[in-house]
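Here it is, the structure in full.
One protein chain omitted, others in place.
Think of it as A, B and C in the order they're written, each chain with its own count starting at 1.
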C-alpha cells in the first residue's frame, strides 16, 4: 500500500517565493515513492503541519548513541506518534565536516546515498556549531548510518556536556587576510581531544572556534568558549602607490570619511601627497582600513593568534563574550602549534576539574575572577586583557610590591626572549 | 607674656620653592604679635608639625552650630590639646560665596577683618564643594564670627545630611559657550531650598552643580547628586569663512586630525573648499569642535539644560557618575526656570521620603532601578537616558503594548507641543 | 535487521583533512592569497601572490536540504567547478571557478535551478537559523519557516549589494538563542512564567538541577497536592524558559507566552568598533506562522531605514550609534519603553553618564 500524505495547507504556503523552499525539499522526499525515507517524511510533514496549526512543538529527547561513543546523536521521539507513527523517531546525527567546509562532489554524493538509504534524506549544511546534521533517523538505523558515514572518513560531532564540533573560517584556503593556518590549528586541537567529544564527561559543553583574522568570520568571540583569532604584532604592510590609486579613485573626502575618520584609535592620517600615515603603535589591528583597501594594505608579517575565552549565550548569568587570555601567541613553527594545543588541553583539564555542573568556562572565570583563573593557568597578567585598569579603589593592595616584581620579572624574561 | 612658637623643621621645608606656601601664611599669622589669632596659630602649627612627624591626624569631631541653624560648622577638637592648648578648638565655618565666586575687594577685606578678629585668619578659597572655608575658630567665637559675616550679606553653607553648598561655572559672566543663566538657576534652586541646608534633615547629603555647557567646568557629572548642564537642541552655529581662516592657518591635515577625526560620532567632514560639513543629527553636543574653533563655531540657539542625577564618590557601592534624567529642559522664560526649580524640589522630596539613612540619591536610584525612579518622578523614559537599549533578554514584557502606547502618546504630546 | 551482529568499532577520524576535498587552485595557493575584489554581487575574485586567480560564486540555499537539492548542487560543481564546492558559515554554497567567463553561465544555471546568487559584500546574507518545530524539543516557533518567509521578502537585498555594509540576521526559536547575535535578530521571547504539571515533576525532573538553572532563583522545591514538585515565584520569574529543558513539565510555551522580539546592533567582527551584543527594539510580537507578517514588517522598516541612512562601512549598530537611538526609534516608528532600560548585572554601564545626546 502507498502511505497517504497528510494535507499541509500551511506548509504549502512556504513553497512559493523566490528563496529555495525547505518545504519543496521535504515534499520531494515524501513523494519519492515507497522508500522508507518517503514514508517517514510523509508523517514528518504531517507532524510539522500540526505544529504550524497548533503553534507547538512535539518532540521530546531521550538517549540514543552508537557503539563506542557516548554523544553526537540528538534523539527525538514524537509526542504525537499515534497520529504520525512513521516519524515517531526522528534522530539527528551531528557529523564533523572537513575543516573549512570543503567538499568534493564525490563526498557529498556519498553522504546523500547513505542518508537516503538509512535516514530521511534530509541533511542540514551546516548547523550553527558547524556540524553536518543528518536529520531524521530511526533508533535502529542510527548505527548502520553512522557506520557507513564513518567508513567514508567522517566522524561524529559533539553534543551534550562535551567538547563540541568546531568551526574554522575559509582563511588560508581563500583569504588574503588569514594570519595563521586555521586548518592545522583546528584539526590539531580537536583531534587531540576527541575523547572529550565522543565520550561526554565534561561539566558542560566546550566550544572552540578559529578565525584567521579579527574580522572573525566564525563569530568566535561571541560563540566560543575558546576563540582562536589571527593577528599580527609588527607593522601592517602598506603599498603607498596602491593607496594613492585608491584615493585617486574615491577622492580625498571619501577616503577621509571612510578610512581616516573610521579608524577607532586615530592611527591613520592622510598625507598631503595622498599617501597614508600609519601610526602602528596606535593601531589596534581592527582590520577596517585593510578591509577597505585590500590591495594596498595587509596584516604585518609577525603573525600569530589572540586567545579569548568565555563566550556563550544567556543561560543563567546572561550573554557573555570571550575576553582576552593570550593577547598574542606566535603561530609559525611546529613548536608554536604544539604550545597552542597544550594550552587548549590545559584549559580543558582546568574546566573538567573546576567548573560546576552545567557551568561554562566563562561562568567559571566570572565566578572565581579572571586574576585567579590566570594564576591557575599560569598565564601572566597583561594590560591587553582589560579595556583599562581598575577604577574602583575597593581592593587590598598590601602585596603590591610582590605583584609588581612579577611584572618586571616577566618584562625582563620577554626582553631576553627577543 | 608672648606665647612661644614650636619648632617646625618639617613644615619649614615647605616654605621654599616657587609655589605660594601655605606654611608662610600660617607663619605670618602665628608671628602676628599677641593677637588671639597669632596665639592660636602658634599651637596650630605645633600640632600640624606633630602630624608631619608622626604621620597622624589629631582632630576629632563634635557638635557646634550657630543660633537658628543646625549645620554649616565643621567642629574640630584636638586630641593633643594638652600639648597645644590654644588650638584645642579649631572649627571651620562653611560659607556660601556669591554664585560664580565673584568678589569685590571690599567684600574680601571685610571677610579678612572679621576672620582676623574672631578666628584664625586662615581662609580657604574655596572648598571642593564651593564654600568659603573660614578655618580655625573657638566654639565661643563661632557665633560672633557668623553674625558679622551674616551682616555683610554672607550666609552659612551646607554640612552633614543636608542640601550642600553648590557651585556654578563662570558661564554667562565671561564665557561664550554658556547655554543658560547659571547664576539664576543656581540661586533660584538653592535659595528655594535653604531650609534643607540650614536645618539638616535629609537622609544624607545632596549636591547640585551648574555648568553652562558640556565642558562641565564644575565637574557636575562626577560630583553632583543633580547636575544641571547647558546644551542646545537645534543646529550649532557655523561661520564658514572663519572655518576657512582656521584651515588656512593650521593646514588641512591638522584640521582633519584634530577636528574631523576627533569628533566622537563622525558628524564632521571637511569639504574640498575647506568649509565644514556638519551633520547636526549625528552631533552629540560634545563641544570639541566648538572648543577648537570658538570663533567659527558656537552652540545653537534653542538652548536649555540636561539634568543628570546620581554622581558621588565611592562610599559603599563604589564611584558613580550622574546619568541622564532629563535630556533637555528648555531654559529661557521665567516659567522654564520655575519648571526646573519645581523638579529640583520634587527630587529633594523624593529623596527625603525614599532614601535610606546615609544613602545618596544615586544609590537609591541604583537600588530601585532607573525605570522605577522615572515612574515615581513622572518623567517619561527617553532613549537619550541610555547608551543603548537592553542587551539582556532577562525581562518580562507581557505589558509591552501598554508601555509602547505610553511612548506613542508622549510622542504625540511632544509633537503637539511644538 | 534481526540477525544479531557485533556492532562495528568507530574509526576515530576526528575532523577530516580538508585538502582532498579542496578545490585544486585553493589547495595550490593555500596561505598565499594576495587580494580580492567583488566583480558583481555574489562573486568574489581572489588573486594569489603567484598570480593564480579564482572566482567564487556564492548561492543561497535552504540549509535543511533534501538529497535532491544537494545532488543538483553537485551537478553544477561538476560542470563548472572541477567537482569541488564549499559551504559558508551561513549555509551558502560556494563554487570556485578558474575563469571569469564561467561565472556568467554558472549564475544562469543556478538561477534556473532556483538558487539566488548573492550574499557577498554589503548585502544581506542568508539568515542564520536553528531547528524549531522541525526537530528541537523545546521550540517556541519554527526556524526554517521564519527564514524562508523573510528571505522571500528580502530576496533583492541578498542579490544586490546596496546596504552600507554587510547585514547579518539571525533567528532563534526559543530564548536560548542558538542563532546567536545579529545585526538584526528575531528571537522568541517568553512573556509568562512556566505552567507546571505537578503530577509529572517528581518523575521527570531532577529538582535540584532545575532549581540551580534559574537565573533569578525563582524556583523552590515544594509539595503540591501531596507530591514533591517545584514552585515558581511569579514576581521574580523573568520568563526566560531556562527551567523548561531540564524539566519539561514546566511548560514555558503557549499562545499567551510565546512571543517574538526583535533585536538590533549585534556585531561579531572587530572592524572599527569592538564586538557588541544586539539590543531590544520590539517585543510581544505574535508568533504567526506560516509567514510571520508582523515580524517581516518591522524587520523591513529597520533594514530600509539603515539602507537609506547608513554610511559606507557602517554596520547597523554603528549607524545607530552615530545617528542616535532617539532617531532610530523615530525612523522605524518603534517604541522605547521602560523594558528597554537594562537591569541585568552590569546594566549600569548601559546608562548614559554624559551629556552626549542626540536631538
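By our rule, a contact is a pair of C-beta atoms (placed from the backbone, for glycine too) under 8 Å apart; a residue touches a chain by one contact, two chains touch by 3 or more.
Here the structure is a predicted model, which is why all the values come from computation and not from measurement.
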item	value
Contact partner of the left-out chain, one of A:54, A:237 or A:282	A:282
Full-complex contact with the absent chain, from B:34, B:147, B:338 or B:401	B:147
Absent-chain contact - pick from B:6, B:42 or B:288	B:288
Contact residue for the chain not shown (choose from B:48, B:159, B:202 or B:374)	B:48
Positions on chain B contacted by the hidden chain, ascending	10-11, 13-14, 16-26, 28-29, 48, 51-52, 55-61, 66-69, 74, 76, 90, 92, 96-109, 111-113, 115-116, 121-126, 128, 130, 135, 143-144, 146-147, 150-151, 153-156, 166-167, 169-170, 172-176, 178, 181, 183, 186-187, 190-191, 194, 198, 214-223, 254, 257-258, 262-264, 285-288, 291-292, 294-295, 313-319, 321, 357-358
Touching residues (missing chain, whole complex) on chain C	270, 274-275, 345-346, 348-349, 353-356
Chain A, residues in touch with the chain not shown (by the definition above)	214, 216, 221, 229, 231, 233-234, 264-267, 281-282, 284-286, 306, 308, 320-324, 327-328, 366, 369-371, 374-375, 381-398, 400-401, 403-404, 406-408
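Assume only the chains that are shown with their structure count from here on.
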item	value
Two chains sharing the most C-beta contacts	A-C
Chain at maximum distance from chain C, centres defined as averaged CA atoms	B
Distance between the centres, which are taken as Cα means, of chain C and chain B, whole angstrom	49
Chain centre separation in whole Å, for chain C relative to chain A (CA means)	13
Inter-chain centre distance, chain A versus chain B - centres from mean C-alpha coordinates, in Å	50
Shared interface positions of chain C, touching two or more other chains	175, 177, 215, 240, 277, 311, 344
Residue numbers of chain B (touch at least two other chains)	266, 391-394
